[in-house]
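Yeah, one chain of the complex is gone here, protein chain that is, but the others are all in their spots.
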Amino acid sequence: MSDNLIEIRDLSFAYGQRLVLKDINLTAHRGQVIAIMGNSGCGKTTLLRLIGGALKPTSGSLMVDGVDMGQLDQDGLYQLRRRMGMLFQFGALFTDMSVFENVAFQLREHTDLPEEMIRDLVFMKLNAVGLRGAHDLMPSELSGGMARRVALARSIALDPMLILYDEPFAGLDPISLGVTGNLIRRMTDTLGMTSVVVTHDVQESLKMVDYVYFVSDGVIEAEGTPAEIKASHLPYVHQFVHGEENGPVPFHYPAPEYAEDLGLPA
Amino acid sequence: MMEALLEHVRGIGRRTVNRVWRMGVAARFFLLVFLHSGPSFQRFHLIVREIFSAGVLSLIIILVSGLFVGMVLGMQGYETLQTYGSEEALGVLVSLSLVRELGPVVAALLFASRAGSAITAEIGLMKATEQIAAMEMMAVDPIARVVAPRFWGAVISMPLLAALFSAMGILGGYLVGVVLIGVDEGSFWSQMQAAVDFKEDILNGVIKSVVFGIAVTIIALFEGYDAPPTAEGVSRATTRTVVTSSLAILGLDFILTAFMFRGV
Partner (left out) sequence: MQRATLDLWVGLFVVAGIVAVLFLALKVGNLGGFDNGETYVVKASFDNIGGLKARAPVKSAGVLVGRVAEIGFDPKTYEASVTLSLDARYPFPKDTSASIMTSGLLGEQYIALEAGGDEKMLANGDALKITQGAVVLENLIGQFLFNKGDSAADKGEAAQ
């Protein structure tokens, strides 16, 4: 059994005619936290959905834990998904259930465990994210950061081998940012999982990930450890890491000459 | 000028083709819901929750509307029958109108506006906030867990609501006709019993309400599931549910009435 949990070779994906991802090569070892970064619309969320099995590759191979995702049927996919967790951007908690019910959901649906055991497990997971006291609240009563932590507790309910995070740092206050970053790192290490984080928050992610992949316009522009990335001189990476206004991603949206729009003589 | 007109006509054609295609997708959706209904019956409390949501919460509007419709029927009916000296036929008029037509149809229209739109909004919102996607990622089939229980809950509630509507209506007619105006109580009930046939009238009314229930629920579920995952998309889907359901109810009513009450 290889040490790579995820192995992607020459993956391409197109929505009909539009090519979104081209010749992607990516590896994630067990126990690693890898980040997929890039500006909006570069295709990183699509890549995440491919790994999660919501989309099928157009060409190339995508192996998760030795299983070829492109060949999976519906049943096989559901089997594999029980060992995966996904954290959606705003938590995606079930609004008609309490925090407790949300975390208990997978345990109730997929296992036959007795109620007392489920209760204990739910409390353990909630404790790991620091929200054991909030178990009776409804999702509408939670703040953004809390909702995301509950969603994290929910996704580790069945002790998955892989968790996918869709923009976990988006819209959080500085404290919550720190908490979330620490949680991701700690969960991955203590549970022996692998985490794939899609984000464009440079500061938080570079603090705690093991390896970074930079995606731009559907292609992997650069990859490396956080140190390598910070020191990189590639124009795209540099603009992204340092937040520069102008670079490979231009400031001005394509437009005719300024003088022309203002009606001035050329 | 000509170009603009042609473009307009092309647009109508495109939209019609689109609607027909959507009906096909909706039909496939219906089949899917049916096939995935097993878990709903194994875990019956899921359906019980939805009966509460669709049925119990619609009780007030159904009962109150039924009462008022019956009372108006009583008043209007009395006015007309009086000119022929046949006031005792009031019971017959009120009961037949309600049991055959108004009960199933009006109850279904009210159900579409109250419960149908709620179902569309719930499912649309769940989709927009990625709850459906989250369920799929957790290897739980959203059709079996979320959609099918709502289907069966609503289809079970509909005939019960229609019967309650008719019963309240007849009560309303009784209150206005016998208690208020003074039509003979005995002839009110006896002529009614003579005229209303269980198989012909009541059973047919029940069959109508079941058909309406299925139509309204499938439309509501489909519009919610198919809605664009934005606030605007969900709100437009809710409106579409009410409009499409109402048209479907009236259209199906015509077809069913033509079949059932032909030459009676």
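We call the chains A and B, going by the order they appear; numbering starts again at 1 in every chain.
Here is the rule we go by: a contact is a pair of C-beta atoms (placed from the backbone, for glycine too) under 8 Å apart; a residue touches a chain by one contact, two chains touch by 3 or more.
Here the structure is a predicted model, which is why all the values come from computation and not from measurement.
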Visible chains that the absent chain touches, using the contact criterion stated earlier: B
Hidden partner chain, touching residue among B:Val33, B:Ala134 or B:Val206: B:Val206
Of B:Val178, B:Val196 or B:Val234, the residue in touch with the unshown chain: B:Val196
Omitted-chain contact residue, chosen from B:Val33, B:Met71 or B:Ala89: B:Ala89
Touch list for chain B against the chain that is not drawn: 45, 48-49, 51-52, 55-56, 59, 84-86, 88-89, 95, 99, 156-157, 159-161, 163-164, 166-167, 170, 189, 192-194, 196-198, 201-202, 206
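In this section, only the chains that are shown with their structure count from here on.
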Whole-Å gap between the CA centroids of chain A and chain B: 43
Sites on chain B touched by chain A in the complex: 125-126, 129-131, 133-134, 136-140, 145
Touching residues on chain A, where the partner in the complex is chain B: 52, 54, 78-79, 81-82, 84-86, 88-90, 92-95, 105-106, 109-110
